[in-house]
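Quick one: the structure is below, questions incoming.
One protein chain is absent from this view; the other protein chains keep their places.
Chain nomenclature is as follows: A, B and C, assigned in order of appearance, with residue numbering initiated at 1 for each chain independently.
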Amino acid sequence: MTKLHIFATGGTIDKVYFDALSEFQVGESPLDAILREANVGFEYELTSLMKKDSLELTDGDRDTIFEAVSACDAAHVLITHGTDTMAQTGERLRAIKDKTIILTGAMQPARLRSTDAIFNVGFAIAAASLQSPGVYIAMNGRVFPAGQVRKDRAAGRFVAASDA
Amino acid sequence: MTKLHIFATGGTIDKVYFDALSEFQVGESPLDAILREANVGFEYELTSLMKKDSLELTDGDRDTIFEAVSACDAAHVLITHGTDTMAQTGERLRAIKDKTIILTGAMQPARLRSTDAIFNVGFAIAAASLQSPGVYIAMNGRVFPAGQVRKDRAAGRFVAASDA
Amino acid sequence: MTKLHIFATGGTIDKVYFDALSEFQVGESPLDAILREANVGFEYELTSLMKKDSLELTDGDRDTIFEAVSACDAAHVLITHGTDTMAQTGERLRAIKDKTIILTGAMQPARLRSTDAIFNVGFAIAAASLQSPGVYIAMNGRVFPAGQVRKDRAAGRFVAASDA
Partner (left out) sequence: MTKLHIFATGGTIDKVYFDALSEFQVGESPLDAILREANVGFEYELTSLMKKDSLELTDGDRDTIFEAVSACDAAHVLITHGTDTMAQTGERLRAIKDKTIILTGAMQPARLRSTDAIFNVGFAIAAASLQSPGVYIAMNGRVFPAGQVRKDRAAGRFVAASDA
């Protein structure tokens, strides 16, 4: 992997607690902090596209993501995204054929003491580096091709779309 | 990946602080806690082979690792290991041809508030799942074939053996 | 301090992230986990009275707190509480004259990697042990008598009511 381009779109992984509002809201991406802590030995660029819960993403937002990913010059792309419509955004990006595009996120904010975010980012970056071109969702220690995955809300994890 | 077999051998990733000794020593593997926190959706088995700093590993210990990995029925294997002689153990395992074997570890104990361990485990598991059979070292966000990697102590990271 | 009775009422200190709701809500009190981690050497009892943001506390809730604190047999009481109306609840409790009652809470949930909660709990417990009977708010490393304190939202900290 010569270079990884990371696009942050918001979602739980980016959430920060705002005392003034008494609620968690999407904040700055923790990706840069996570990658510095891991002392990674590859080149990367981080672009913040939007700061939204994924239920609030519009078709226009997905167009913006599509265009940004298409236009970037990296062959390896990581998109951090809310989990509720991650599968949808994955579908939208399937028309991009010449890049390895991995979507990931977290069920628990990266800033929590106990979180799946850091594991997921490590896992997703290996997938971005090793998978052949295409669009994939990397969650819960598994890689799913876009269009063949869904979030099982009750179980709190992603499963193959074909699973009962 | 139908099943991942994880072998813990010790190293910094497993270190725990013992007040009675006023020092950090190798403790129980944190892998199970990390995988539960990540709520992973694949089957795994965790075997503790030894609890040693990797500078203390003997040829006999490497024979033990070789035999345990050869004998296990999983096609995907993750070995957690101290970083100082990880490259050596990787070389020793190259004769095993039919499994995807990934060695990983950490520069900072997994139990620290700031650590590379959780990222590395996530990254290494994706590599274990996606790489073709062979022996690899997954550290610092990169995958190196065994025999082509060294630890650059001054930089605190792994680099290709060919790098200056 | 022969015994400390802790009453949890909710607030930011208790917040947990619920993926299903995409928001933080008041969860179980982290006090027991914090006290076990600190390996404290005094006797304590923890009672959960309610699980509310403090802006949602009613006069009836404050009556409940008043009665529970009055009725308990401990001379030292710690109340964990949301910060927005902590000063009000402190005022309500001033009629209890024979106990040392300390209110504390946090601006950032205890479950965050970076939080003021654990410091505040340690600080408040020393105050509960050492102050003469009365009602106090212990926040930001200071102890304020009830009725003489307010939350400065802009600064994100508690200050003496007399401060500009």
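As a convention for this text, a contact is a pair of C-beta atoms (placed from the backbone, for glycine too) under 8 Å apart; a residue touches a chain by one contact, two chains touch by 3 or more.
Keep in mind that what you see is a predicted model, and the values were worked out from it rather than measured.
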Shown chains that the omitted chain touches within the full complex: B, C
Among B:Thr2, B:Ser22 or B:Ser132, the residue in touch with the chain that has been omitted: B:Ser22
Contact with the hidden chain (one of C:Ile65, C:Ile79 or C:Ala138): C:Ala138
Residue of C:Leu46, C:Ala75, C:Ile96 or C:Ile118 in touch with the missing chain, whole complex considered: C:Ile118
Sole contact to the chain not displayed, among C:Val40, C:Leu55 or C:Ala161: C:Val40
Per the touch definition above, residue among B:Leu49, B:Met107 or B:Val149 touching the missing chain: B:Met107
Missing-chain contacts mapped onto subunit B: 12, 15, 17, 19-20, 22-24, 53, 55, 82-84, 107-109, 111-114, 153, 156
In subunit C, positions touching the absent partner: 1, 34-35, 37-42, 107, 114-116, 118-127, 129-131, 138, 140-143, 156-159
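The definition used in the following text is that only the chains that are shown with their structure count from here on.
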Centroid spacing, where centroids are CA-atom means, of subunit B and subunit C in whole angstrom: 44
Cα-centroid distance, subunit A relative to subunit B, in whole angstrom: 26
Separation of subunit A from subunit C, taking each centre as the mean of its C-alpha atoms, in whole Å: 37
Subunit B: positions in contact with at least two other chains: none
